[in-house]
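To start, I am sharing the structure in question, which I have written as structure tokens.
Only a portion of the chains appears, each positioned as in the full assembly.
The first chain written gets the first letter, and so on, giving A and B; residue counts start at 1 in each chain.
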Amino acid sequence: MIQILFFAGIQEELGIDRLEVEPEGIYTVKELKGFLQHTYHSSTLQQSMTAINENFVTEQEKIKEGDIVAFIPPVSGG
Amino acid sequence: MNDVRFFEIVDQPIIIEDLIHKVASREVGAITTFIGTVREFTGGKKTLFLEYQAYPTMAEKMLREIGVEIKKKWPDARVAITHRIGKLDIMDIAVVIAVSSPHRKTAYEANEYAIERIKEIVPIWKKEHWQDGTEWVGNQLETIRYPAGKPIAKGESE
């Protein structure tokens, strides 16, 4: 299983803040994003950064069993 | 010293003095603070209140990372940052950054660096509750997404 976290606008758009999926056939961030967009038709997911286990990663990053993947829309702290 | 948490996400009001005490010492001559408060009007639109959300563990981790960056650039600076989340009213304090140094120039520069970096890499989001609706605010730097200061993704070179 991999755990997926949604925040802010994405969370609101999807109506969920987390999700667990079997990573079957999903090897990279890019593939995970593709899968989620196909399933949820999100318009904001594509613009967000991704973190795996609290580190920012690129779309090419591999996802492993047990990873926590978070989608990080443009931040606005401060 | 070991239990002092220099980088915190909290859901309660921030006590400015607490941050000043974290960075004060006999060696420093200058302490700067930045206090970010909730403003009523932005571009003529009236804000009723704000709602801050964070990815708390990662946000604290990124704040610590900003601390590491500052230590590298200004070795004699000491930094403490606390960011509040939850519902904030007009004039409430959202963030406090305290920086101390033997020298004032460093205290100003490192402090400004910290707030710029917070707005780039710390996973905290703000929802504006306007008089006429709500909106999750995007990148406040109002630049194209993640320009020069973009988060350094693992595997990328800077």
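A few comments on the model shown:
Going forward, contacts are C-beta pairs under 8 Å (C-beta built on N, C-alpha and C of every residue); 3 or more make two chains touch, one makes a residue touch a chain.
Since we're looking at a predicted model, the values are computed, not measured.
Counting every protein chain in the structure file, not just the single copies shown, gives the formula A x2, B x2.
Following the convention adopted for this analysis, only the chains that are shown with their structure count from here on.
The distance from the centre of chain A to the centre of chain B, with each centre set as the mean of the Cα atoms, comes to 24 Å. Residues of chain A touching chain B in their complex: 5, 7-9, 12, 47, 49, 51-52, 54-58, 60-61, 70, 72-78.
Residues 36, 52-55, 57-59, 61, 83, 94-95, 115, 118-127, 136-140, 145-146, 151-156 of chain B touch chain A in their complex.
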